[in-house]
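As you look at this complex, bear in mind that one protein chain is not there, while each of the others sits in place.
So, chain A:
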């Protein structure tokens, strides 16, 4: 009996600890909300050397290119030293940024996705860059600002204030196996009808080699809003208070995908993890994937298949989401550190550097004028596959900054996959998606 009592006591205590932890978290958030930083006071110039930390999640070749560019920046002037700090994956970076914000030890600058930024803006963690952009000593001219690709500018704006400078941006493109298309006498699909027909025609079983027409990444759920846009709809209401997965357009989009999967002309990556593997060994003929993965596709396909890249086929409309992070700076930094960070951001977003970055990584340049630089033009002429993503700027859209985005994403991942794995039908999947995502939004708006 005594032991039993002790066990109860222990469990009550454990529950209590967990509950207390949550409560105090809310308090903290409320506190940091109250604390308002004064508006930016921008020094005219830097008198003393400044060292700033930039937390990033770039690995492998991406990290090397970033290092090289940062070295160049550090050498280009004698006041500012940028120290790169790698924080693992985006997930790890996000965790660490959260923890350090609570401990009031935020870095001077970091990479951040727009949905993180929505939270940071709300908690007054990151700095409004507008005063820096407009500053007459250090800012951008009107032309320079307008030169930043429009969809990136919009994505970085909250209440008419710009909080981030676009950095590593990619979008979805259509990879295709040139030989398979030629075999069937097909052109690269440019709209949904051709797309569906191509997927069907390319699904073959010849000489024991099974080929499926279209390959989709496992993260298809997160791309689902793109298909809804292509169908002519949206997934988030204008007032940013509700999600709209219950529209005819959403149904069209999901039916389109669902039909191809049930007919066996499309498949998910499944156990393969990423679709670049099956595409590279010729198990699928078409494949929708991130433009940032071109390097991986190239490595998989080498010596096995011939391939090329095309813009996403359009439905009623052309639409493609741009993913990737932006550069932000934190309110906890001193005015000198912030100015240093701004100078570094300007450097990374300059036409020469953004082209250099794009050429070495597969991301897109973040400036319109960069596309006209001879360096970029020559490069795209030689490597046409790298030019496709940037050709889709006009079709680019960004998801409005709705609160509760992570909840929506969770629901999207789960429900869309459930439908495409034939665990639910289209109507049930959309109904569940609508209710789960909406409750996430309602919860975040409370």
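Here is the rule we go by: contacts are C-beta pairs under 8 Å (C-beta built on N, C-alpha and C of every residue); 3 or more make two chains touch, one makes a residue touch a chain; residues count from 1.
Heads up, the rule we're going with is that contacts and distances are computed from a predicted model.
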Notebook entry, point to check: Looking at UniProt, which of "NADH-quinone oxidoreductase subunit D", "cytochrome-c oxidase", "Glutamyl-tRNA(Gln) amidotransferase subunit A" or "Carbohydrate ABC transporter permease" names the chain that isn't shown?
Noted result: "Carbohydrate ABC transporter permease"
Note to self: Looking at the full complex, which residue from A:53, A:425 or A:442 touches the chain that isn't shown here?
What the structure shows: A:53
Notebook entry, point to check: Which listed residue (A:290, A:326 or A:417) would be found touching the missing chain in the intact complex?
Noted result: A:290
Check: Among A:241, A:281 or A:377, which one is in touch with the chain left out?
Finding: A:281
Notebook entry, point to check: Taking the entire complex into account, which one of A:102, A:142 or A:241 touches the absent chain?
Noted result: A:102
Margin query: Considering the whole complex, not just the chains shown, which residues of chain A touch the missing one?
Written below: 2, 6-7, 9-11, 13-14, 17-18, 21, 25, 53, 58-60, 62-63, 85-90, 92, 95-96, 98-100, 102-105, 170, 272-274, 276-278, 280-281, 283, 289-290, 292-293, 295-296, 299-304
